[in-house]
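What you see is the complex with one protein chain gone and the rest in place.
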Amino acid sequence: MKIGVFVCHCGSNIEGTVDTAAVARTAMDFPSVAYAEDVMYSCSEPGQDSIINAVREKGLDGVVVASCTPRMHEPTFRRAVERAGLNRYMLEMANIREHVSWIGKDREANTNKAADLVRIAVEKLRRNRPLTPKSFDITRRVMVIGGGVAGIQAALDCADGGIEVVLVEKTSSIGGKMSKLDKTFPTVDCSSCILGPKMVDVVQHPKITLYAYAEVEEISGYVGNFDVKIRKKASYVDWSKCTGCGLCLEKCPSKKSMDYFNEGLGTAPAINIPFPQAIPKKAVIDAGFCRQFIKGKCGVCAKVCPSGAIDYSQQDEIVEEKIGAVVAATGYDLFDISKYGEYGGGRYPDVITSLQYERLLSASGPTGGHIKRPSDGKEPKTVVFVQCVGSRDKSVDRPYCSGFCCMYTAKQAILTKDHIPDSQSYVFYMDIRAPGKLYDEFTRRAMEEYGARYVRGRVAMIYPKGDKWVVRGADTLMGTQMEVEADLVVLAAGAEAAVGSPQLAEKLRISYDKYGYFMESHPKLRPVETNTAGVYLAGCAQGPKDIPQSVGQGSAAAAKVLGLFSKEKLESDPQISQVNLTRCVGCGKCEITCPFGAIHMIDFRGQPKAEVIETVCQGCGICTVTCPQGAVQLEHFTDNQILAEVEALCQF
Amino acid sequence: MEAAKFLSDAALRPWLDELATKHALVVPRREGDAIVFAPYDPAKPLDLSRDATIPPKNPVFPACEELMRYSYAKNPENPAQAGLTLEPLVPMGSTVVFGGRPCGARGFTIFDRVYLTQRIRDPYYGARRESTAYVTLACSDTGNTCFCHWVGSSPSDTTGSDVLLTPVAGGYVAEAVTEKGSDLLKSTHMADAGGREKEALAAKSKALEALEAAPDLGPAPKSLLAVFDDQDFWVDMSAKCISCGACTYLCPTCYCFNITDEVRGLDGSRLRTWDNCMSHQYTMEASGHNPRPTKAHRLKNRVGHKFSYYPDIHGGVIACCGCGRCIKSCPVGVDIREIVLASIERATAKPQE
Amino acid sequence: MQPLDVIKEKIREALPGLDCVIGWQRGFDPLHATPLFMRKPEDVDRLIWGPLNIYNTATYLSGFRGKKVGVVVKGCDSRSVVQLIQEKLVKREDVVIFGLPCAGVVDLTKVGRNVTDLGRVSAVDHSGETLKLTTPEGEKSLAWDDVWADKCLSCQYHNAIISDHFAGEPIAPVLGGRDPAAEEIAALEAMAPADLLAYWAEAMKRCIRCYACRNSCPMCVCRDFCIAQTRDPHWQSQEDSVKEKLMFQMIHATHLAGRCTECGECQRACPVDIPILALRRKANQVIKELFDYQAGVDPQAVPPLFTFKVEEDNINERGW
Partner (left out) sequence: MPVLAGKELRIVGFLCNWCSYGGADTAGVGRFTQPTDLRIVRVPCSGRIDPLFIVKTLLGGADGVLVSGCHPRDCHYASGNFYARRRLEVLKGMLPIMGIDPGRFEYTWVSASEGQRWQHVVTTFTEQIHALGASPVKAVLGAYPGAAPSKGGDSAAA
């Protein structure tokens, strides 16, 4: 076998702390290495060309590229060796950037280490064999998880692209956080006026199946062919009959249910439709408050319902769907403001979250759009906005910036002036983050046209004084203490990953960071992909975003799905397990341990033997370790390959 | 051949010390609960109480012998080219094996007919054979698994030995069997036998008389061929065999080997290691076909080779020295004597066609 | 009627439906028994029972896969049968189990330490308070506690765990008896790592790589396809080095983890008496501590290494 080794400078990224020329020279002495050189940028066009030329001129049949992580450029170089006429799996990479040059300054040690990594790559490559992927059919249906604006956008774009969409929404209506907003920055146009039509499009679109008040129970399979189980939670209302007339809401004797849509400002009937524009507009019974369930008798709604839709005996229902791709758009939840004891959030009625304030501003809100403070319904004259409550604060393990708070606070200050002309707003802030089209102009208007007083400093504490709330903080620009006697305090609660995100990530087999946000496969170059083929991300599930960014990601994810589905067939990674029938003694242990059911026992000339189902095998290699006689081997990660790497490393 | 000598118990260790200065000396020593032939160590005791667990064949036929080393030297101008350097490793130096029993020494005379013929001479075996001398201890009685006299040997057989020591009062009578042997006896630690030869002779004949009558194995070669295709017989005989290599690896007359290259990077070595016909791999063909798929086939070969096929081509010499290790050390007590006798019985029982 | 005769009767009745029944008979001398394969009624007469029945009859079962066979078992043998059934290597309906209460078996290596040559014992009497041997150097009388196999000294399974036919009074396990296994492990682990490694090197030095330890193991079902002797995968070289020999012991021990029924055949079978059982015993100890699991007790269980718990009871994630 003739192997070519290409050691990349990556400009100065590698060359800076690794003597790439020396590594190439050393590689010359490795078994089977017929050619070695160092290249400036192996991933650049000239870089790839030099590889291709060397393969052709030197008649190489395998290539080792020592450069960045294979998680970055393995596909790039596989394509390159393929263009050179080799099988794309006759490539190995040595990660001498992320794992060497970037983590140490000792040039001698780094060079030495880099040579070692090249050595094991060569030893592995010597035992590689050409592989050809199997192709398989695609189920051209996508599941979008989450009916917020990002999910809605993804669903509509996919559906308009001509593929069937299954949209799963946890609550009884789509719309997400945006549907709770009154106006949107920086244009101050009505949130529901721009979101509403999209929501309607969703239910009316022939290609979209909507499961509201439902959650993903289980997902199995692989890109192109997932099987999902969706749990439709019991609403105790037969939605096929419910017309959303709302009669039951009026007649319901129990009005003490939590009003989730209004962020807990006020209460709701035990049978409820969250808001007038809800999609679907169907009632749901809150069994925790419904007398029929608590006392076992009532049945008012059942009596009044003109369509006889009420069904107290309803149970959760599991529906199964076959899909080919997933878009996770599960959004965010608000930071729990009560964690800041000194602010009194949750204890003081007039210390509320920004989203609650949105409901107070909203014409469809509990106060009909008139700003009344929760404690006594009085109209507040002095409103204090506190920024970064649960953002950029290590002490509550929320070091990140939630991104959109600065903007909506400016918006809320403006709206406050609109609603109450003789009011005065104060904004306690750390920095103003307004990077975006017309954003900074917008915050300026809040200050200059609407006279909101921006105070640069953190609020130390809030305490009651009479019917006022004293907000004490520092004005770091003036270098003075500052106290404001407020009628209402609005805390800009930060964003955090939606409740249940990690659990969903585990079902989807994607990674999530320590805060529960889903991990994209590359922070810059693959922002909506994940490391699990066929699973994409949109909106705040991946990290805090404002509406335009979320909508943009929704469309981006849709584009990825459409791209995936535009292929005739998909190719399965051929790096999967193979059974050596003569060695297999048919003990079936591999069958027990395979997480994918990719191994089944067959009868081979009267003997039980294991067989791998190629399209189902994901290439984890659990079976290879399970098999005591090494009859199951994972292609490109065979025992002999790993043993050879170990051997190479143990020579010294 | 010069006259017999007397080696007193007191002179034994000094003599061994002396031998150790001239030769690589191996002696039976207790390791754990086994007795093995180990390099002589003046500080450590010998164990001559019984025949060693492992036969004294290693010195002439090591369990693993490095035949040669090789390495590739790359052409700096064109690393695609590499020069190969070979280093054959022919064994050097002389070895003396002390304290084996007649059966053990007789064992590798079986090898000679295979490795040292007119046509073919195995240089490695040849070199070791020539440079190795055996100082053997005659047996004064026999154990439950001994059957040297069945196969044409005896407790005082000198075949393969260079010196035979016969225990007598106060020491041993030492008789040189070969030139090599008489050289070993040229030592100040050796006294004149001084009439002790008779005592030695008496001891030998006493051991011979003590033997139970040996069955006639004459019909064995033909019988084993007769039952060759009698699979039921062999399935029955091999039922308890677990196909391990204990019998063959401990057999003084088993000489099969396997050759493998072990390579590290650009360097490699070619190894010759004991192989054993009880193993499935022994006859495994590259195609995956195995002409001896079951332990019945394999056991048949072991017994057949020793008592039929080998004698057929080597003037009736049975390729077994009757040491009984294969019986004593078999994890499940397979008894080759039973099998041979059973085959004779079976063959005579059913008419030859 | 003696329990043995009862069993013999049962075997004769069952024989017609079976390929054979595996038991023990007298071997080449009074001290050595040997496995017996009963096919004809008259074979059954040769069946013996007693402290010389050291061989684990279950070792042969996987060789009869697909055939119906009978097997006479000691308590410890029955554990191996259970484990084989559990791993679907033997079908329960394919094996008829004949059990007798077992008081223990002798460890011939221990006996050997009391006589010059195990191969020169001319008579044995194991009926009495001691084990009586007739040897060239005269009568020997050995205390049972000095010659019982280790496993018998701490045996909790004197009677077949599962059986189709059982004869005789079940023997109750002696609790709180000596546990030589634990003692040996403790003694070994008391050494400094390097010394212990040297101990193994010294012991493995005399290994002849005959694989009797593997082939006598009832749970080693790979047999002809063991990774110790293949080039692909190439786990082991042919070098005659203690490293390769010790590596094989670790392969065996690792593959047995959670499956080993501690019958001790590996060590008993070793022709050069290398004390290799300790490695398997340690694995069993670890398995017991981690998963409170013992192999060969429950035919329904799954070996701990072929399953998992999302929250492990006794594995605390390493705090780094």
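Order of writing sets the chain letters: A, B and C. Residues in each chain are counted from 1.
Everything below uses one rule, namely that contacts are C-beta pairs under 8 Å (C-beta built on N, C-alpha and C of every residue); 3 or more make two chains touch, one makes a residue touch a chain.
All of these numbers come straight from a predicted model, not from anything done at the bench.
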{"item": "Contact with the hidden chain (one of A:G4, A:P70, A:G147 or A:P269)", "value": "A:P70"}
{"item": "Contacting the left-out chain in the complete assembly, out of B:R29, B:K74 or B:H149", "value": "B:K74"}
{"item": "Which residue of A:Y41, A:Y312, A:Y400 or A:F637 touches the chain not shown here", "value": "A:F637"}
{"item": "Hidden partner chain, touching residue among C:V21, C:L131, C:V242 or C:C263", "value": "C:V242"}
{"item": "Selected residue (touches chain absent from view) among B:E31, B:D51, B:E66 or B:D275", "value": "B:E66"}
{"item": "Where the missing chain touches chain A, by residue", "value": "26, 29-31, 69-72, 95, 97-100, 102-106, 108-110, 112-113, 115-117, 119-120, 502, 505-506, 509, 511-514, 519, 531-532, 575, 593, 595-596, 618-622, 624-626, 634, 637, 639, 642-643, 645-652"}
{"item": "Where the missing chain touches chain C, by residue", "value": "185, 188-189, 191, 193-201, 205, 235, 237, 239-244, 246-247, 249-251, 253-254, 257-258, 278-279, 282-283, 285-287, 289-291, 304-305, 308-310, 312, 315, 317-318, 320"}
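The criterion applied here is as follows: only the chains that are shown with their structure count from here on.
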{"item": "Chain B-chain C separation of Cα centroids, rounded to whole Å", "value": "30"}
{"item": "Mean-CA-position distance for chain C and chain A (Å)", "value": "55"}
{"item": "Inter-centroid spacing, chain B versus chain A (mean Cα positions, whole Å)", "value": "72"}
{"item": "Sites on chain C at which at least two other chains make contact", "value": "223"}
{"item": "Chain A, residues touching no fewer than two other chains", "value": "582"}
{"item": "Chain A residues within the chain C interface of the complex", "value": "582-583, 585, 587-589, 592-593, 626, 628-631, 633, 638-640, 643"}
{"item": "Complex contact set, residues of chain C against chain B", "value": "20, 27-29, 32-35, 37, 39, 55, 59-60, 109, 112-113, 116-122, 136, 202-203, 205-206, 208-212, 214-216, 223-224, 229, 231, 237-240, 265, 268-269, 271-275"}
{"item": "Contacting residues of chain A [partner chain B, same complex]", "value": "2, 28-31, 33-36, 58, 582, 647-648, 651"}
